[in-house]
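What you see is the complex with one protein chain gone and the rest in place.
Moving on, here comes subunit A:
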């Protein structure tokens, strides 16, 4: 087995790394990763963000939203928890979680945490879920991804994953709600970092894994995959085809500004800002800040102001941009 240390807290990078290992690097041995992220909600591959997330809470908590390539439901994670990844070369497409779960369960037991597996392939302690798993299977590889709660903020978890059941659409994979708990109750003197170090050491000792350090060339390719496949709002929110609304105007001092967007249930589901203006802004970051917000001036203008404060557009203020978004399309 190969162990690759992951120091990035950027979930887009870390999913880009997994994808890179499966599709470009293609090691012929299994690979083990253990990593953590800034506060993040992860959607399953075929879930609808607008069904699964309390987007007001996601915005208020400034959480990162990402879509996994694996199946299953939505999870919340932060630096109080961690993710494990096992990428195994295989041509056997039959679904099987057991080998990965046995490895992690044995390592947890080794460090004094009495976790067991349940029928949904979750890890539980005294009946409460501490870890969920999902997989992504290609013709050559099986990726087993799992999340572990050690000292995660369960109040944030509850707030962001609480949605109105009436909103749930028929077409899409639904999450299964379960009682969750933190593993720290089992080892109260450990920090989350200490937990990760001990778990990693236990896995490495059990597998006799050797370490591979990512090179600058690896990182360059990972960055491209992360941006294209995981950080792009169209991938996260599954925007397809044309935008519903396109407003553009020449603004003296700023240049031609065009904003295209789509709405669902009076919320922004996609947004693209373009034009010949001068700015260092990243359109994907800008879009992610606004997607999910209620389509009212009161909700949008502060979000636009926040983005423009971080990455200004020469000659454009938030009120003018808000006017453009809400302008009557007939008024040119």
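What we mean here is this: a residue touches a chain if its C-beta (ideal position, glycine included) is under 8 Å from a C-beta of that chain, and two chains touch if they have at least 3 such contacts; residues count from 1.
One rule holds for everything that comes next: contacts and distances are computed from a predicted model.
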Omitted chain, identified by the protein name its UniProt record gives, among "Protoheme IX farnesyltransferase", "Beta-ketoacyl synthase, N-terminal domain", "Biotin/lipoyl-containing protein" or "ABC transporter ATP-binding protein": "Biotin/lipoyl-containing protein"
Given A:2, A:137, A:273 or A:300, the one touching the chain that is not displayed: A:137
Sole residue of A:172, A:255 or A:315 that reaches the chain not shown, by the stated touch rule: A:172
Option touching the unshown chain, where A:44, A:233, A:275 or A:292 are the choices: A:44
Residues of subunit A (touch criterion as defined above) contacting the omitted chain: 44-46, 69-73, 93-95, 120-121, 132-139, 171-173
